[in-house]
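One protein chain is absent from this view; the other protein chains keep their places.
Note that the chains are named A, B and C in the order they appear, and that numbering of residues resets to 1 at the start of each chain.
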Amino acid sequence: MSGIAVSLAGEPAVDAELARAHGLSPDEFALVQKLLGRMPTFTELGVFSVMWSEHCSYKSSRVYLKTLPSRGEMVVAEQGENAGAIDVGDGWVAVFKIESHNHPSFVEPYQGAATGVGGILRDIFTMGARPIASMDSLKFGSFEHPRTRYLLGGVVAGIGGYGNCVGVPTVAGEAMFDAAYNNNILVNAFCLGLARKGELMSARARGVGNPVLYVGSATGRDGIHGASLLASAEFDASSQSKRPTVQVGDPFTEKLLIEACLEAARSGAIVAIQDMGAAGLTSSSSEMAARGGLGIELDLDRIPLRQSGLTPYEMLLSESQERMLLVAERGREAELQAIFAKWDLHAAVVGKITDDGRWRARYRGKIVADIPVRALADEAPVYRRPAAPPVKPPERPVPLRAHPAPRAALRALLGNPNVASKRWIYRQYDSLVLSNTVVGPGSDAAVLRIKGSRRGLALKVDSNPRACALDPYLGAVSTVCEAVRNVACAGARPAGITNCLNYGNPERPEIMWQFARGIEGLRDAALAFGLPVVSGNVSFYNETEGHAIPPTPTIAVLGVMDDVSRRVTQFFKAPGDLILMVRSGAPSLAASEYEAMFGASAPGLSPIELGREKKLVDGLVVAAGSALIRSAHDVSEGGLAVAIAEACFNQELPMGAALDGVDAANPSELFGEGPSTVIITAKQGDLSSLSRIFTDAGLECRVLGGVIAEPRLRIGSALDEDVRELAGIYEGSLPGRLQGDDS
Amino acid sequence: MKWGVIRFPGSLDDGDALWALGEVMGQEARALWHKDETLGGAECVVLPGGFSYGDYLRCGAIARFSPIMRAVARFAAEGGLVIGICNGFQILCEAHLLPGALTRNRSLSFICQPVTVRVENAATPFTCAARTGDLLRLPIKHGEGRYVAPEAELDAMERRGQVLLRYVDPRGEASDAANPNGSMRSIAGVANERFNVFGLMPHPEHAVERALFGQDGLKLFESIVLSRSSSRLGEESAAR
Amino acid sequence: MLVKVFVTPRRDILDPQGRAVEQSLKSLGFKNVSDVRIGKYVTLNVEASSPEQARAEAARMCEQLLANPVIEDYRFEVENS
Partner (left out) sequence: MLVKVFVTPRRDILDPQGRAVEQSLKSLGFKNVSDVRIGKYVTLNVEASSPEQARAEAARMCEQLLANPVIEDYRFEVENS
């Protein structure tokens, strides 16, 4: 059955040219006609173009994503629902996901980043979980680039502006500056929510005849074609009013939506619910219907509008923020409307669930779209695009002639914005609201308590584009290892992964190859740690004028602690404690910050043995659980010397360290990065039990020296530095570069 | 004693205040809804932190017209105890229950960090469990916390002892560097002339547990409990 | 009727935003700029039977909500639209 649908007066005629302008390839346009059994109407063409866009359909990545391990004992909801969920014990499930908002943030940093936070929050509370923490992973161009300060200031203010206003603490994140992102910054936002087990909401429509309700902000012309046709000059130029407009966030409405939706979820009157994200009304309605194997009918005359004169095409494609679509139990509409009214939100009945498997939209007595639901969701094209390694080897920094003196290198590294304190960023975020943050930003991973339970959750997000540029497989593996290790350093057992895969144009074989290798790395590492990948997001086309960003898989890990009082921070605690180093292999300067600053001196990345990585992480968890660890810090950007310095920077009372067990003449020992290395401190009396945990596992575990009261950092005869001075360099770097923007 | 924590649309730290008062301190604390017209018998009303009505136009400007604010004004006029924290402070200023106004931080950015404040007058219901000169470590988290008022009014307030908390350095000295937001005279918290309404930018409700931020915030809530129980004693003996 | 309201920070009150913008303008090369002040510009429509009535309403709106006299001055214009 082809259904009948009509174009409206004044709408352009649908032909191959218009389809192309909508980003549909000739084959795709032919497939549309075949699935419909006729020519699409103008509205239908718009609907197909967004639903089949890379952003909504995952057409280039789907075959790869299927290879990721998504199952596990603790997994409650999997890929396919809006976010993954994991059973964390005591009747609680954690729901978490990370998503990109790269291009919007480049165009308008404040609103782009703000609406990125808003979107990921909705993915979480749409599942019936209360958002309890956010993280942000940011990549900017170098500070020499004229737009970097503006973008950094705007993005950070936008994340804070939104997150602070909805009352969800931003507890951790990461930030990096590199010329490779000059023209394509990355803004990846993560959100974690908690729900009672058994109370998760679904996005699967049920019940023929059930009403469809629209809740939240009215629909405007925001972001029409934001998801698909960002660059289609001819089409844009045809009409000023059709220019995609920047989406502006309204965190206040979002806060009301959170409260109202969670209250409505508890009423039991909601059958299914989904946020209106990319391709707003279209994707939320068709995806809910598709999951339930049903049809849906929308009455566009009832859609709340912000301005008059919106066409069906615009209503269906609008990406106005702070909107939710839900399917209610028939007869309980009024009950739900009363809950939303309590929160000053309007809930309008805009359609119903049908049994004919069609996605239908009516407008002023006419049917403007009538499409098989499956055609929009399941029958979207899927591509296995050509993938091939690049012909040219990856670019390397200029070779290093002579190593700088350790003292100079350490100071330079501490002042390098990629290593230096990110306080300038995170102090613009409320990290305290909700009274759960027992370890906030500044230590390796953040730790939250769960009120009314002894348990805690640890979380961190990481990426490692330098390593990914050298080797997209090993880079992805090492990124997973780092995020897992950060969570373990806090004393938590890693429990699940979410990822945001930022790559260039997938139509280029070398990008597709990077992506494929990245997925393999993510998969192998997840399998080795026994961790499910519960959710994720793919962001392609991160390139400008043929220059792609380095492959940047961003990995966030959630860990669980049975006893949150056993949490560990990275800071040295007391003089007299022993400083130990545990590692899984020898570090290398390849792809390190040292190399980026001073020049290339290493042939390639060190290999990673995942079995040893897992043993190291398991050892950390066991040792923390037995209270044998006083502090633990992951060695990452800047290497061992930087990690030791960071551990000395205890905000309450700076500590010192005296190390004799380091080969200070070897720059890769001091500044190398690479496979796992962790700095641990312990009481003298715990040394043997602690080191046995690691040596029994076949790992290198060495005493490097001890914590001293005098705030000095001494490494053999190579270094003897005043810790307060080093802290000044470390803390002063970002504020110094942003002078004038802040006091 | 009985506490009421008002929940405005956009209140965020209401749950934290209820947690601190109810779970940590064992007080009888309940949420009050902004559309209510009464205070449900509360002996102290808390206006919590957050972004009421998105803090659009000016912080607290819209919330002060909530129905419950008429009850709060009446309660305050009768001598009832009212404390506004952060956004609550902003609302109380907008409602003219406290003098002055809170404006954009000198740095123009939101700041979340620990501060040290000095108790300037311990002879009030909000500070009586402390001593004048005591230092408290509390968190701030706000974008608009720069306290301003006309100089002449500030002079009068200082004379009457209405400045209850001032930002200081860890040694207890007020200085420009220790002033996180550029507040006039480093003011962090003020009371009205009758000393029954108090507003402050730092968050005592986030400093009540050792595991989170330390416990210095308890001093302020304990003061209120102490002053209530002594005034209740006074009322009882007067009745007898 | 179209009401335009101009809300400006009071003279005696520090305007850090104005100062920051002045700094930025100077560093962009606008050396001969001074006294930058940043206020609010509110526009609204009010259905009123006469400009006088619209003006009276606008004055009340400003006093009650749109401006805070402790820190701001205001001024408004009414236009037939």
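Before moving on, here are some points about what is shown:
The definition used in the following text is that a residue touches a chain if its C-beta (ideal position, glycine included) is under 8 Å from a C-beta of that chain, and two chains touch if they have at least 3 such contacts.
Given the structure is predicted, the values throughout are model-derived calculations rather than measurements.
Taking the full assembly into account, the omitted chain touches A, B, C.
Of the options A:101, A:204, A:221 or A:567, the residue whose C-beta touches the omitted chain is A:221. Note that of B:31, B:45, B:62 or B:102, the residue touching the chain absent from this view is B:62. Contact with the chain not shown here comes from a single listed residue; of A:307, A:626, A:651 or A:684, that residue is A:307. In the full complex, chain C touches the hidden chain at residues 6-8, 21-22, 24-25, 28, 30, 32-48, 57, 60-61, 64-66.
Residues touching the missing chain, restricted to chain A, are 107-108, 111, 217, 220-222, 241, 245-250, 252-253, 306-307, 320-321 (touch as defined at the top).
Although one chain is not displayed, its contacts with chain B can still be listed: residues 53-54, 56-57, 62, 65.
The criterion applied here is as follows: only the chains that are shown with their structure count from here on.
Separating the centre of chain B from that of chain C, both taken as means of CA atoms, is a distance of 30 Å. With centres taken as mean Cα positions, chain C sits 41 Å from chain A. Along chain B, residues 106-108, 182 each make contact with two or more other chains.
The set of chain C residues touching two or more other chains comprises 20.
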